[in-house]
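The complex appears here minus one protein chain, its other protein chains still in place.
Let's look at chain A:
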Amino acid sequence: MPSHDVLIIGAGLAGQRAALAAAETGVTVAIMSKVHPVRSHSVAAAGGINAAVSVDDDWRSHAYDTVKGSDFLGDQDAIEVMCSEAPKEVMHLEHIGVTFHRNETGHLDLRAFGGASVKRTAYVADITGQAILHVLYEQLMKHHETVDRYEEWFTTSLILDAEGTCTGCVARHIRTGRMEVFTAKNVILASGGAGQVWKPTTNALICTADGIAQAYRVGVPLMDMEMIQYHPTTLVENGFLITEGARGEGAHLLNKDGERFMEKYAPNKMELASRDVVSRAEQTEINEGRGVGLNGEGIYLDITVVPKKRTLEALREIVNIGKDFAGVDITREPILIRPGQHYIMGGVKTDIDGATPVKGLYAAGEVACVSVHGGNRLGANSLLDTLIFGRRSGEHAAERSKHMAMPVNDDAILKRDEAMISEIINRPKTGRRISEIKDELGTIMNQKLAVYRDEAGMLEAQEVVKRLKEESRSAYIDDRGTVFNQDVLGAIELGYMLDAAECCVLAALERKESRGAQFRTDYPERNDEEWQKHINTTITADDEPAITYSPVTITQWQPEERKY
């Protein structure tokens, strides 16, 4: 039975950063992921990472922009930590090898991004996430003697002891089908978000709410689950992401009359207002008949106004995406986009050290909710969030490990999970297919938990999710093998996604106001008096979520009207 001081589940930016930080303190560390680390979805983060590194900038300005971006739902103590530590973290990345692009004087170049009052986004062309992820993996290869890697291991459950402390997990080696108990003094969840609950989404197929549901199932509260970010520029064609960097470099949004409509919604920041504001503006244009494309369901993103040389140097990836996935040369013609599901601000509730209310369990990155993003995340703050709170969790978990003995686990959970898997594999082919249920879930969530929401629609979604949850219990699979049985993993992931969807719908129904990414047509105003608080969902004995509240931490910025 493998045992480690610190076990990290998930190997994107948050996980790898946590592993490297923990290993530096000399404790034993392992990192586990259901995919090879460089396949993690952090690879898709394009535009950059925010940090007040410029001499004209101040971290407090970054913090205020983040608080305002969050629509005053973000916890300001956590935001202060993130923004004040950001410059040091970016310098650390530069020192270990990230190839940040430079300006003419050889210093870090910075680009404009949504919701930011100055240029403060460091970048590597439009492959920033990829560059950082690959450089962190270079470091994992360098430190292979101090960080054990379990690549292509799928976590099925977290293990809690009798006192309710997390002592490890059960995982399946995808290549052999072997199940194993991993014992750890501390576990850090860094397994990413829940994008696959929606269809379409910019998120990869692996983003199936694994860690969110695993933590929820052992009693950890999920916070801000109603806050779902719709990114303003996703391809109408297939939901692929077009980086905010495009607007950062100067691209325009146009409606069918060729009008830069953002003038009406955010006269100061225009296309670079925060994402919730831009997505709502686009959806309003579309709903009011000023959309473009086949059914007027899109908006034009015009990148041709950016000098071509600059586009080729700094936006190469979206040149490729336009050409390969939409048949459009973005240096010559506008491309059809619309708001699409992109990010979940909510997740496993943690403090500023990544610690969850369950002892021995940490969370960092998109799986977690600190909450630094509150009602709406600013572009280029997600990479920062993963790295800052990844590192802090790693350090804190390592420190905690030094003062305790290695826990002892039995194989009860292992036996339970083995039985669960064999039950799925042996189901008769009488129920529905997993893929059908997943499609139906994605479609209803995208219709009813979208940019605009109302009670009737969300109640309908709640009914559908409930039925799908029931149907998932008898859904069958084809693969009965043990080697790379992706089919059975798909069935387990569907369960994770349904749990996350259930909490999201419940929290969105509960919040009877409009704030950040949640806009309710039946409660169109922000209501600070009643709803300036976090909504938490916690599992109950009958396997249903229950609501509790927690206060929003305010340090120096009182809520005010939000205008861009």
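Here, a contact is a pair of C-beta atoms (placed from the backbone, for glycine too) under 8 Å apart; a residue touches a chain by one contact, two chains touch by 3 or more; residues count from 1.
Just so we're on the same page, contacts and distances are computed from a predicted model.
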item: Candidate names "CheR-type MCP methyltransferase", "Fumarate reductase iron-sulfur subunit", "ABC transporter permease" or "GAF and ANTAR domain-containing protein"; UniProt protein name, chain not shown; value: "Fumarate reductase iron-sulfur subunit"
item: Given A:Asn287, A:Gln486, A:Asn527 or A:Thr555, the one touching the chain that is not displayed; value: A:Gln486
item: Among A:Asp56, A:Glu263, A:Glu297 or A:Glu313, the residue in touch with the chain that has been omitted; value: A:Glu313
item: Touch with the omitted chain, as defined above, among A:Met1, A:Met91, A:Leu459 or A:Ala546; value: A:Met91
item: Touching the absent chain when the full complex is considered, from A:Glu263, A:Asp324 or A:Asp410; value: A:Asp324
item: Residue among A:Thr25, A:Thr284, A:Thr304 or A:Thr443 that touches the chain left out of view; value: A:Thr304
item: Touch list for chain A against the chain that is not drawn; value: 35-36, 38-41, 43-44, 53, 91, 94-97, 99-109, 124-125, 127, 130-131, 134-135, 138-139, 141-142, 151, 175, 204-206, 237-238, 240-241, 304-310, 312-313, 316-317, 320-321, 324-329, 331-333, 336, 433-436, 477-487, 490
